[in-house]
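To start, the structure under review is shown below, and the notes come after it.
Note that one protein chain is taken out, while the other chains of the complex remain in position.
Order of writing sets the labels: A, B and C. Residues in every chain begin at 1.
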Amino acid sequence: MTIGLADLNHMAQPAFVAAIGDAFERAPWVAEQVHAKRPFDSVTSLHAAMMGAVRAAPRDGQLAFLRSHPDLAGKAARAGQVTDDSRREQASVGLDTLSDDEFAHFNRLNDAYKAKFDFPFIVCVRRHTRDSILRQFELRLGNDAATELAAALQEIFYITRLRVAAKVTGEGMPKVNGRLSTHVLDTQAGRPAVGMAIEFYEYVGGRAHRLVTTVTNTDGRTDEPLIGGRPLPIGRYELRFMVGDHFRARGIEQGDPPFLDIVPIRFSVAEAETHYHVPLLCTPWSYSTYRGS
Amino acid sequence: MTIGLADLNHMAQPAFVAAIGDAFERAPWVAEQVHAKRPFDSVTSLHAAMMGAVRAAPRDGQLAFLRSHPDLAGKAARAGQVTDDSRREQASVGLDTLSDDEFAHFNRLNDAYKAKFDFPFIVCVRRHTRDSILRQFELRLGNDAATELAAALQEIFYITRLRVAAKVTGEGMPKVNGRLSTHVLDTQAGRPAVGMAIEFYEYVGGRAHRLVTTVTNTDGRTDEPLIGGRPLPIGRYELRFMVGDHFRARGIEQGDPPFLDIVPIRFSVAEAETHYHVPLLCTPWSYSTYRGS
Amino acid sequence: MTIGLADLNHMAQPAFVAAIGDAFERAPWVAEQVHAKRPFDSVTSLHAAMMGAVRAAPRDGQLAFLRSHPDLAGKAARAGQVTDDSRREQASVGLDTLSDDEFAHFNRLNDAYKAKFDFPFIVCVRRHTRDSILRQFELRLGNDAATELAAALQEIFYITRLRVAAKVTGEGMPKVNGRLSTHVLDTQAGRPAVGMAIEFYEYVGGRAHRLVTTVTNTDGRTDEPLIGGRPLPIGRYELRFMVGDHFRARGIEQGDPPFLDIVPIRFSVAEAETHYHVPLLCTPWSYSTYRGS
Partner (left out) sequence: MTIGLADLNHMAQPAFVAAIGDAFERAPWVAEQVHAKRPFDSVTSLHAAMMGAVRAAPRDGQLAFLRSHPDLAGKAARAGQVTDDSRREQASVGLDTLSDDEFAHFNRLNDAYKAKFDFPFIVCVRRHTRDSILRQFELRLGNDAATELAAALQEIFYITRLRVAAKVTGEGMPKVNGRLSTHVLDTQAGRPAVGMAIEFYEYVGGRAHRLVTTVTNTDGRTDEPLIGGRPLPIGRYELRFMVGDHFRARGIEQGDPPFLDIVPIRFSVAEAETHYHVPLLCTPWSYSTYRGS
């Protein structure tokens, strides 16, 4: 259920808070404060006003707000004591299906983090792969208190921006999604490579987990983006192109075994709200790739 | 210990046979027959004459000759009942260190092969990886008798050509070796990529086994070829270039995590006596490779 | 002024012929014949029916029809005695501004052609550059009579398809246009090359004539296709990319003088109704191009 920005702009405070208050975890006071600032000319400025209220809050209020967030992959989440939004977000990156060892590891990191900073580790999980969350955890454990408070508020910014964008429709939507696409050109034939099978993997702990198996269409692209309609999770990926099969099906000499068979392209995503285009130009004896646009 | 072709050309038959007879497994008659054809103007023509004697032998003689070869990875080899040359050649591809399961698998293939063709499976192991030997085994089990006799004699040609080239020196050495090299150009800087770490892997049963770890020199090449001074074993390989480290060390913006970190180039060797050159041209955002020369 | 296919389908013969008859040069009988075949379910099938009438005509009728066409760049065209469509089409390729020498050369070819085939040389000039028309002239002068009659009717097909597509709108428009586009990626920075100047040339008699000067936008593309909304004239072209200026403006080391300054990409168009995409991937020290899609 989404609500229009125009409707929000006309709501009395209680309805306004009921509509969007829970974008900020257990903090209806954020919506209460910004109600007076209506009307908002864009969804982006609505969200900016809400973040402004958080940033203007006294330090104690900010800390209380941060402390109201559940542990990442923590006992509360396992026990079902978190908000629906939190549960869905954590599930999106597989944090709801950790092995007992992984669960213990996350809990140890959580404990070390809370011992140092006195609030739980907060990260916008929809912007990260599981590996990237672990790396963030380790990096941020090294921060000093002031730097880490800023880092935690920046993650709140990402989390709530996604929630607001999911709840409210209207002018000036914030840019919250990225896209990953590919394109295969058969430069031996001077044409798109049609019908080439592609596998797409995410690296988790040094191992490649297959996310998608697809095939190129008549334009050498995939009908759907490899990732789209959501933030691109920051992390390491690999595309595998079945180049050998493509040329074998066309009867092209390529050696036996073929010089190129499965062509892997390993790359990382560093910006979650951006378009990454990773094409392949190939012959049976050569290929190239690049970050395109 | 090698012997000069000129010396061989002057030897009486017993010395001649003693010098090169065992290039043909348990078949001194081959050397005996070609002794009369001296002098040979090249090592290649010496070997050609010896193969000519095998090909001119009656079918029964050929079969007896083939049957005098040990099973590949077979019980005889394990028990030490094979010639030194055979033992060394099988060890070169890891056939002396098979697990019990692998040993059993090879023996089953050997048994099926001998049941069909009535001589052991012969392959020039120095021209193959372990995976490629298994693939040859499966492919050749499908041959008819005449095709397979020709295939076995062709392998004898490869095996004995290597042995003759190792025993005899002189004019007109046969081409028995291949070479695998790489070269890394940093096309962002327009210079060879100096000091880039490279790992080189062979694929065995779907898993990559590291053969070499090396680093590029001031010309962007490796001081030693990745493989050289021997036949290139037919099979699947992977080069992994530490591109992310290279640009990080130079302070070049490449995203965080870097768009390209470890760049894998997966390729196959199909011709054992050839030069394969597999270079990498790279920036932090693009790369290309090709079969060079 | 265009007319809708639905309207055409309801017209009486005189209005129908008045509306589209002159798509076929001085041959209203073509429209008269196809009037009975209404309704047409697509503009493509309307044109197919009209060409069918030409192809079904007796040989004498076909020849009379061909003879009613003006000489290419001929005296009639100069003297203004041709239809408006013919005049516009010839002007599109510069045939109205030939030098006296060129005019004489075309007339000599015309005379040789008519002496051999007894009808004027007909070519769909909008599908060709001036060089390509001359090449067609020379090639087709070598044809035998039957082959050349077929070639001339194929050109009539192209000419009239363009005319019908310009006069009639509706379902099933024939594909008559091509498109030429480019895209510049700065693979040193991993981004589109923004603001790079590009010059686009057509080769005429061995010399490059500039058609367009443009600049890349924020996506590394040009706001308008280099050629679009019309057939791509078959011929030779050159793109010149101001790569040196691009990197100089960004303060990137590139040598002095820069290793790459103006990068020329010379290519030919062979298919007039197709999309040609000719991108450039560049660093200060390397570039690549390909026929993309």
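By our rule, contacts are C-beta pairs under 8 Å (C-beta built on N, C-alpha and C of every residue); 3 or more make two chains touch, one makes a residue touch a chain.
Since the structure is predicted, the reported quantities are computational estimates derived from the model, not experimental observations.
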Subject >> Displayed partners of the chain not shown (whole complex) >> reply: A, B, C
Subject >> Touching the absent chain when the full complex is considered, from B:G61, B:G94 or B:P192 >> reply: B:P192
Subject >> Touch criterion as defined above, residue of C:L8, C:V93, C:I133 or C:L260 at the omitted chain >> reply: C:L260
Original post:
Touching the left-out chain: which of C:T2, C:T147 or C:S268?
Top reply: C:S268
Subject >> Contact partner of the left-out chain, one of A:Q62, A:T187 or A:S293 >> reply: A:T187
Original post:
Footprint of the hidden chain on subunit C, which residues?
Top reply: 132, 234-236, 255-264, 266-268, 270-271, 281, 285-291
Original post:
Footprint of the hidden chain on subunit A, which residues?
Top reply: 185, 187-190, 254-255, 259, 281, 283-286, 288
**OP:** Touching the hidden chain in the full complex, which residues of subunit B are there? Just list them.
**Re:** 183, 185, 187, 190-192, 219-220, 281, 288, 290-293
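The working rule: only the chains that are shown with their structure count from here on.
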Original post:
Nearest 5 degrees, what's the C-alpha rotation angle taking subunit A to subunit C?
Top reply: 180
Subject >> From subunit C, the most remote chain by mean C-alpha position >> reply: B
Original post:
Counting only C-beta pairs in contact, which pair of chains has the most of them?
Top reply: A-B
Original post:
Once you find the CA centre of subunit A and the CA centre of subunit B, what distance in Å lies between them?
Top reply: 48
Subject >> Interface hub residues of subunit B, defined as touching at least two other chains >> reply: 255, 259, 281, 285-286, 288
